[in-house]
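Down below is the structure, laid out as structure tokens.
One chain of protein is taken out of this complex; the other chains stay put.
Presenting chain A:
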Amino acid sequence: MKRHLNTLFVTLEGAYLRKDGAAVEIRHEGETKLRVPLHNLEGIACFGWDIGASAALMAACSEAGVAFSFHNPHGKFLAATRGFTSGNILLRREQYRRADDEACAVAIAANMLAAKLANSRQVLMRTARDHGGSSPARATALGQAADSLAVRAGLLGRATTLDSLRGIEGDAAATYFGVFPHLLVNHDPGVFITGRSRRPPLDPVNALLSFLYSLLMHDCRSALEGCGLDPQCGFLHRDRPGRPSLALDLMEEFRAFLSDRVALTLINRRQITAGDFRREESGAVLLKEDSRKEVLVAWQERKQVEITHPFLDEKVTIGLLPHLQARLLARHLRGDLDAYPAFLAK
């Protein structure tokens, strides 16, 4: 059984990561900042333009199964290292075959989206339950949105083409983000959201969400690679050069449950306030450097929470979920499971 291990985040510009024995050593301006044995890590994520790493370290990481990725300071994925292609070619061929067969792809994608809608609905209902009493308008809006998500989830089962799935998903996302302001309670008024915007995010909440989604992306991508699947060949997301479509597919189940909830907690507890963001001339809103650390800490803590996996019925940490789901997907592709059991939050 694979265990959930720690991820090392490096945000210090000018840092250099090198291999020292069987450990990674982070050096900055001639002094050692930290030294961690590789066997304690499952990933290293660097956020900055001026962070370097030695070839020996990258090789050791791919050997030890430690995902290594570089991001820009705002979390956008830039590059990842990979060693020799690993995994099972038979599994990967089966993945391509299923992705080419629309009926198979629809079956997998519909399950993923059903889980996405159910998990988004959970987030809405949770706030309606905890904070609906003080504001009837909020309770009504959230209740209606939750009902509408439930109706759309019902439509997924009847969809026969990927395009109709994408249509349902788009409508559901519009509903969800339409009521997102109601999820912000007791927050700093400077932290607001006006619809979902990305590339660039145009308001503080979107800036925070984008950053958290890119963290989730790192985890999903490495989980898929770790299970021998090709993260670029997706079922719901179309092929595009360089786009990790399958990782985007896998993310759908976790967006609300993992990223959105971390964002909401940070905002509603006022751990993140308007002062944590800065606005660029282009209109883009970005997280400040010190604030990113706070987000990373919250993210890491959330990943260490233990839950019972609804399908496997085992106690697992939330951080291990992407890996477990990738493994279940591989089992479905191999024919060991009749359908892909997407992750449903309780």
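Just so we're on the same page, a contact is a pair of C-beta atoms (placed from the backbone, for glycine too) under 8 Å apart; a residue touches a chain by one contact, two chains touch by 3 or more; residues count from 1.
Here is the rule we use: contacts and distances are computed from a predicted model.
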## Note on the structure
Matching the hidden chain's UniProt record against "Quinol oxidase subunit 3", "Rieske 2Fe-2S domain-containing protein", "CRISPR-associated endoribonuclease Cas2" or "NAD(P)/FAD-dependent oxidoreductase" returns "CRISPR-associated endoribonuclease Cas2"
### Task
Give the residue, chosen from A:H39, A:R129 or A:R334, that touches the chain omitted from the document.
A:H39
### Summary
Contacting the left-out chain: of A:I26, A:A128 or A:L142, that is A:I26
### Query
What residue numbers in chain A mark contact with the hidden partner chain?
3, 6-12, 15, 20-23, 26, 33-37, 39-40, 293, 296-297, 300-301, 304
